[in-house]
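What you see is part of a larger complex, with each chain still in position.
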Amino acid sequence: MPSPAVSLPHGDPAWRGRLIGTLLAAIILWPLLAWSEFKPWILLDEQSLKATGRFLAAFFPPAHSLDFLALAAEATWQTVAMATAGMALALIGAIPFTLIVTEQLSVSRIGTGRIGWLGRTVRQAVRWLLILLRSVPELVWALLFVRIVGLGPTAGVLAIALTYCGMLGKVYAEILESANPHATRSLLQNGGSRLGALVYGMLPEAASELVSYTIYRWECAIRGSVVMGFVGAGGLGQRMDESMKMLAGDEVCTMLIIFVLLVACADGVSKLLRGRLA
Amino acid sequence: MKREPGMKALPPAPRRPLSVLLVLLALAALTIASFATLRLQWQGLFSADAAATSMEFLRGFAPPETAPAFLWKVAGGIAETLAMSALGTGIAALLGLALALPASGRFGGVGRGFIRLILNVLRSVPELVWAAVLLIAAGLGPFAGTLALAVHTTGVLGRLFADTLENESPQAEAALRINGAAPMAAFFYASLPQTLPQMMSYTLYRWENNIRAAAILGVVGAGGLGQMLKYHLSLFQMHQAATVILAMLLLVALVDAVSFGLRRVMTR
Amino acid sequence: MSFELQGVSVRHPSVAAGQAFALSDLALGIAQGEQVALIGPSGAGKTTLLHTLACALRPDAGGLQLFGTDPWKLDNAARHALRRRLFLAPQTPPLPPRQRVVTAVLAGRLPQWSLAQALLSLVKPADPRAAFEALARFNLEDKLYHRVDRLSGGERQRCGMARLLVSEAAAFLVDEPLSALDPTLARQTLRVLQQEAKARQATLVCSLHQVDLARQHFERIVGLRAGRIVFDAPREAVSDAMIAALYQNAHEAVPALADSPTPAVLRRPATRCF
Amino acid sequence: QQVLRVSAIPDEAPTELQRKFKPLGNYLEQKLGMKVEFMPVTDYAASVEGLINNKLDMVWFGGFTFVQAKARSGGKVLPLVQREEDEQFKSVFVTTDKAINKLTDLKGKTFSFGSESSTSGHLMPRYFLLNAGINPDTDMKRVAFSGAHDATVAAVSGGKVDAGAVNISVWEKLVTQNKVDPKTVRVFYTTPGYYDYNWSVRSDMNPALRQKLTEAFLSLNKNDPQGKEILDLQRATRFVPTRPENYDAIEKAARQAGLLK
C-alpha cells in the first residue's frame, strides 16, 4: 500500500475567502442591527404581551353574520378572478422573456462559456425591462391605469399583469438556471434547438419547481391588496385592509380563514401537479 | 447478427393519468370564467388618448427632485430600507429553512401538514396586519417593521424552500443515509448544496420585494423608501416621487446584480 | 456471518405488487471478512442485491440477517445504527455538483460525526489529511480541493472510493467500482479495496463486469441472472462455460425468445410521466 | 349621460361608506332620474385622479383632497354642498401620557397621523403643530401614518404611540360607542374650526345636472323619514351650499405646511 507520497497541500484554498466573508458579514450586520433598532426583548415585555393579547382576543369569534359572509363570498370570487386573469396575462409576457434570459439555453455559450455580444445585449436589455416592470411600485401602475381605463378591475388586472410579468420572468429564468444542466447541454451539443432542449432537457427537471412558484405567485395575487384597493376593484385583500384599519378583528379573522383555505387549496393543486407532471 | 425488430409487436402506449388533464382543464375553465365575469374594459387601453394620457402622466414625474436636502432624505431612506429589508429577509431565510425541513416531509406526514399550515397562516396574514399586531407588540419604529417583514417572509420562504427540497432529486442524500449518516448531516452534505442556488435566488427575490414594501412600514412609522413614496404620491409631489422610484429601481437592480453574480459563482 | 439471505424476494417500491420481482427467492450467506465478487448481465439485479444487503430496500419476502440480526425487525433508530457498519458505494456516485472533493470524501465520516462536527467540517474540513491519504491511494491527491463536477469520469469514481476508505464500516458493498477506470487503475483500485477490507477484517461484496478481474482477485464468485443466483462458487469451480452461460442466453439467443412474447413486454408499467 | 359615477375618499372603511351611501344613492336616482353608481376606493389619490380624469362624476372630498384636486386639474373642480358641521370642523389631539398637556409637550415624542392625504388627520394637525413651533419631521422622535382615524386611536390607546391626531367626529363616534375609554385616552388639544368635507364635481359638468344635484342635497330634511335616514347616516343636520373660496384657508395651510407645492 503506497503511503501518501506527496505531502498534504498546506491549507484549504477556500478557507481565507470564507473567513473574510464571515468577517465582512459580521461587519455589515452591525449597522443593520443598529439602524433597525433590533431589540427583540421588548417583545417579551409584560405590557406588550398584554396589549397584544387584548388585540388578538378581538379576533374571536370570527364574524359570521350572513351579510358579511355574502360580502366575503363575493369578494372571494372577485379576488380569485382578478388574480387568475392577471396571472394569465402575466404569463403571456413572462414566458418569452424567460426563454430569452435563460443562459443555459444559449447556443453561443456552448464551447466557450461566453455568450455572443448580440445575445448578451438582448439578454441585458430584457433583464432591465424585467427589473423596470417589477420595481415600478404598484401604486404608480395603479395611478397610471386609473387615468387610462378608470376605476375597476381592469386597472387591477393590468397592474398585476405588468408587475408579475417582471417577477415571473426573473424567477423562472433562475429556476431554469438552477436545474441540472446535463441533459439540456447534451441536447444542445447535438444540434437541438433552444426550445427543443428546453422541453426535452430542462422541463422534466424544472417543471415541478416552476409549478410551485407559479402557484405561489397566484396566491400572492390573491392577497395583493394595494392596487386592488387603490382602483376600487374590491376583493378580499382590500376588504382585509379596511377591516384592519377599522380594527374589526372578527372580520379580519373570517377573511384570514378564507385566505388560509384558498392557500391550502392552491397548495393541494400544486402538490398534485408536481407529483404528476414531473 | 441482425435482428428483425419489426417482427416483434410494438407494446401499446400506457394510458395517461386523467387527473392531470382534469386539473389542467379546470385551470383553463377558471381562467375563462375569470375573464368572463370581470367585465374587463379594454377599449380604454387601446383608445387614442391612452398614449397621450400616459405620456402626460409620465411627464409629470420629470424632472426628478434633486435638491441636496431631499437627496439626503432619500439616502437616509435607502439606508433604513436596506437595513430593515436585509435583516428581515435574513431572519426569514434562516427561520424559513428551519421550517422547510419538516414542511418538506422529512419528519413524517403529520409534521409536514402541521408546519405547512403554520406557514400558510404566516403568509396568509398580510404584512399590513402583521404590522398592526407588531405595532402593538413592539411599538413604533423600524424594529416593528423589520419583524413584520420577517414574519410574513418566513411564511413565504418556508413554503418555497420546502417545495424546492421536495422537488430535488433525493439520490445524493439517500446515498449518505444508506451509509448510516444522520438525516440532518446528510441534508447538509447532499441536499443543501444542491438546492442552495435556488434557495439563494428565492431569498434575494424576496429581498427585492421587501425593499419595495411600502404600506406596512408607514403604519409602524418606520420610514424608508416605501413610506416616502407613499407620502409623496399621496400628496401628488411627483418630482419627489420620481427620485424615490429611481432610488428603488437602483436598489432592485443592485439586488438583481448580486443575485446574478452569486448564481454565476455558484453554478458555473 | 455478515449477511445471510434466505428466500429473499425484492421488488422496487415503484413496481406494482403482482409484477415480477427484481430478485426472487435468493439464498446467500457471506461470512465476516469474506470477499465476494458479484457478476451477471446488465439488469440481472446486482445493484438491487447490494441495496438489499445495505438495508436500502426492504425485501418483500424472505429473511435477511445482517451481522446476526434482522434489520427489518428493528425499529428505525436501531436499523439506522446498523447501517453505520455498512458502506454502500453506488454505481454512479451521486455527488452534489459544486461540492469539493475534500468535502465529498469526508462525507464518509458522517455516521461517526455529531451534527455540530459535520457542520463545522463544511466550513473548515475536519480532517483533510485523511481525505488526502485516501485520495492518494487512488492517485487523486492533487484534486483534493477541486470541485467534483470538474473531475473526469474516472476521477469522480475514485472520489467515491476514497469516501469508502475514510468510512469506518465493517462491510463494503461496492457497485461496479471499476466501470470508468482504465485497466491499470482498475487493478490498482481493486487491490486497494481488497487490502483495506483485509486490514480491517471487513467484508467486501463487489459487483463487477470485468469477469477476468473477478476471477483473478476474488476467492468466491456469485453469478446472478434475471434476479436469481445462477452459481455461487469458489473461483476454481467457475468454468468458462458457466461464465458463457451466465451471459449468453440473455442477449445472444434473443431471437429465440422473440417468438414467444416475453411477459415483460406485455406488462404495462405504472409510470406517470410526460 | 346615463350613469352618475360617485365615489368618496376612504376616511372610513369603503364598506361602511357604501352602506352609508345606499339610501343617498337611491334618493339621488329618484331626484335625477338617472342611474347612480358608487365606486369605493381605498386610496385618497385614486379618488382625486378619478374625478379629474373624467372617470368619476362626483366625489365626497375632504378639504385637503379638494384643494389637491383643484390644483391638479387647474381649478376645474367645484364644491357643491357640504354638511353644516363641515363649516366648523375640528381635529383633536389625544394621548394617554400624563406628561402631555399642550402641543409643545410633543417634542421628542412619538406621534401618529391618520392618512397622508387626510385634512383632519394630517394637514390641519400638522399646520397647528407648526404654528405651535413643533415641526413633526424634525422635532418628534418618530411619526407614523396609521392610514385611518380609528387606527390612530387604537395605537394611542394601546400605549404604543405617545399621541395622535384624529377627526373630531370619529372621536365622538368612538366615545359614544364605548370603543375607547375617555378616562385613559384623553383629548389634550382641540384645533380651531376649519372648512372640511364637501361633495365636489368637475366644473364642466352639465349645469342643469349640477343644479339638480345641489337642490337634491339641499332639500334633504330631518322631518321626513327618508331625509332623516340619509342625514343620520351622513352624521349631518343638513346640507348647505359651499364655494371654492371657503377652502382658501386650507390651501394656504397646505402650502405653509409644505404639503402642496
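Per-chain residue numbering starts at 1, and chain names A, B, C and D are given in the order in which the chains are listed.
Here is the rule we go by: contacts are C-beta pairs under 8 Å (C-beta built on N, C-alpha and C of every residue); 3 or more make two chains touch, one makes a residue touch a chain.
These numbers were taken from a predicted model, which means no experiment stands behind them.
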| item | value |
| --- | --- |
| Overall stoichiometry - one representative per chain kind is placed in view | A x1, B x1, C x2, D x1 |
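Following the convention adopted for this analysis, only the chains that are shown with their structure count from here on.
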| item | value |
| --- | --- |
| Result of counting contacting C-beta pairs for A-C and B-D, higher pair | B-D |
| Centroid-based (C-alpha) most distant chain relative to chain C | D |
| For chain A paired with chain C, centre-to-centre distance based on mean C-alpha positions, whole Å | 42 |
| Separation of mean Cα positions, chain B and chain A [Å, integer] | 3 |
| Distance between chain centroids, defined by C-alpha means - chain A, chain D (Å) | 37 |
| Shared-contact residues (touching 2 or more other chains) in chain C | 97, 272 |
| Where chain B touches two or more other chains, by residue | 17, 53, 132, 136, 139, 141, 215, 230, 233, 267 |
| Chains grouped in pairs wherever the two touch, ordered by label | A-B, A-C, A-D, B-C, B-D |
| Residues of chain C touching chain A in the complex | 97, 100, 102, 123-125, 128-129, 132-133, 136-137, 141-142, 144-145, 192, 195, 272-274 |
| Contact set on chain A toward chain D in their complex | 47, 51, 55, 71, 139, 142-143, 146-147, 150-152, 225, 229-232, 234, 238-239, 241-248 |
| Chain D - residues contacting chain A, complex | 7, 10, 12-16, 39-43, 45-46, 49-50, 53, 55-56, 146-148, 150-151, 154, 158-160 |
